[in-house]
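Here it is, the structure, as structure tokens.
Only one protein chain is missing; all other protein chains are in place.
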Amino acid sequence: MKTIGVADTTFARFDMGHAAIDELERSGTGFRIERYTVPGVKDLPVACKKLIEERGCDIVIALGMPGPMEKDRMCAHEASTGLIRAQLMTNRHIIEVFVHADEAEGDKELAFLADRRAREHAVNVYDLLFRPESLTRRAGTGLRQGFDDEGPVIR
Amino acid sequence: MKTIGVADTTFARFDMGHAAIDELERSGTGFRIERYTVPGVKDLPVACKKLIEERGCDIVIALGMPGPMEKDRMCAHEASTGLIRAQLMTNRHIIEVFVHADEAEGDKELAFLADRRAREHAVNVYDLLFRPESLTRRAGTGLRQGFDDEGPVIR
Amino acid sequence: MKTIGVADTTFARFDMGHAAIDELERSGTGFRIERYTVPGVKDLPVACKKLIEERGCDIVIALGMPGPMEKDRMCAHEASTGLIRAQLMTNRHIIEVFVHADEAEGDKELAFLADRRAREHAVNVYDLLFRPESLTRRAGTGLRQGFDDEGPVIR
Amino acid sequence: MKTIGVADTTFARFDMGHAAIDELERSGTGFRIERYTVPGVKDLPVACKKLIEERGCDIVIALGMPGPMEKDRMCAHEASTGLIRAQLMTNRHIIEVFVHADEAEGDKELAFLADRRAREHAVNVYDLLFRPESLTRRAGTGLRQGFDDEGPVIR
Partner (left out) sequence: MKTIGVADTTFARFDMGHAAIDELERSGTGFRIERYTVPGVKDLPVACKKLIEERGCDIVIALGMPGPMEKDRMCAHEASTGLIRAQLMTNRHIIEVFVHADEAEGDKELAFLADRRAREHAVNVYDLLFRPESLTRRAGTGLRQGFDDEGPVIR
């Protein structure tokens, strides 16, 4: 039995954690879920590290929705840097799922994008944990999460 | 008995530490407070780490008010990066409460914003320490501190 | 027998991992390859560290293709910072091979550039591992990977 | 007997280390000084860490004067990030005193500013080491070093 951590925020305007958990449960079995909600994206790095070190998670999905301002972009950058550092300190993957407010036009599209990206990255988490060879089969094929895939380029 | 650290600066133009302590004391009991004041936001990371490692804090709230210039924005970025690093080194939350001088119009609004954000994050600190499930209940609902909540988006 | 790690992504639009492996095998013998595919460039740092610490790699080549937007540039920066940190934590080289979507005009040139850069850096990996003195012989000669060499400047 | 480290550079155009030492000696007794001069601000982080770990300093003041160009601003950012990291690795304060060439108009004002900021931060160093409660008494009062204090804002 593996343990998958789900870290999310009260700042996000869509319940991405719920979407990720729902998709993980559709993807297969053999795991249990630990959820940890923090105020904002800058609180995610230590939450993820605690999920790994104190609650036994084998992998974590970290979901957040940074705001649209320059200041928010910097917050997202600081959070991302921290998530990478947390991974290097634990040798565990933390899959970052951030949706930037300016990626979508209007609230409805923002909700759609957040839901879809959370779900598609949840499958990545499942694959990394249970079938990593499936990722190698798709190496260099231009996959995207949330938006449509770009596909490969050919020489 | 838990210990909550309050780290603040002489640079800030409002006594955010006092506001946070006042709000913490309104929120409940079962904790004592350790306060540590430093010159500026770049001195906060090590102050918070010392609060955790040398003065036994279970969680810390770090309050600061970066200036309005480009140089100040960089200082805030460096401080934030350090606060995240300090959290990863200690596996403890440090809730950052920064108010940027250009977020408010005029001194009076700046004081109002600093007070409200400090108080609303003080409640987050209390929740993380004593009732983390209350944060998960509000995951993805677009909460804000200082300004009004944005609320959730719907598909 | 040495072990060379090859870390790549499903996000990239060209199978740079395949190109690197093909070129390594043309360069010589005395090594085996471990391949690890992750979703995007921000997942590469921990993948490389795991290749070194859990799968015994002596050196790693990390291949990715960041997108064209400002947000993508920041992702690449965060990934690069993480790759350098991973090297410092393990005392092993991780040769970064990133191709930015805006370096090429059109899909065909992008594929050409990704292939050539992956191959030329694969030779750097081989040289660092088996004949480091060959790099010193070419110190300061303005070598490039993917595009043509710039060559040296003369006083 | 405490030990205060003074780290400075040959790049700076004013002997800020001398000013800091002079002011420290005016502030009180009970300490000895260790001075360490390096070429530029990027050499300060390890110098400060060596002052703490190899020469027994309880606190360090790090003085520098980054140049006016974009490249210099980046150097200052890298140095600041390193100074914060050094503090987190040692649990000791390193008070950064940087004067940017474009903060002053003309050489005379630059010298005045460098002298005053070095001296006012030297007092902060003394306070952190010998009377930290004096900082808490001035929390949130808008203190500045070098330029005049901004003072507090009121609701």
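Note that the chains are named A, B, C and D in the order they appear, and that numbering of residues resets to 1 at the start of each chain.
In this section, a contact is a pair of C-beta atoms (placed from the backbone, for glycine too) under 8 Å apart; a residue touches a chain by one contact, two chains touch by 3 or more.
Owing to the predicted nature of the structure, the values given are computational and were not obtained by experimental measurement.
Residue in contact with the omitted chain (choice from D:Ile4, D:Leu24, D:Val60 or D:Cys75): D:Cys75. For the chain left out of this panel, the touching residue among C:Lys71, C:His93 or C:Arg116 is C:His93.
Residue D:Lys42 is the one among D:Lys42, D:His93 or D:Arg117 that touches the chain missing from this view. By the touch definition given at the top, subunit C reaches the unshown chain through residues 73, 77, 80-81, 83-85, 87-88, 91-96, 100, 121, 124, 128, 132, 135-136, 138-145, 150-155.
Although one chain is not drawn, its touching partners on subunit D can still be listed: residues 8-18, 35-39, 42-43, 45-47, 49-50, 53-54, 71, 74-75, 78-79, 81-82, 85-86, 89, 107-108, 110-112, 114-115.
Everything that follows uses one rule, which is that only the chains that are shown with their structure count from here on.
Once the centre of each chain is set as its mean CA position, subunit A and subunit C turn out to be 25 Å apart. Subunit A has residues 81, 85 in contact with two or more other chains.
Viewed as a contact network, the protein chains form an open path, each link joining two chains that touch.
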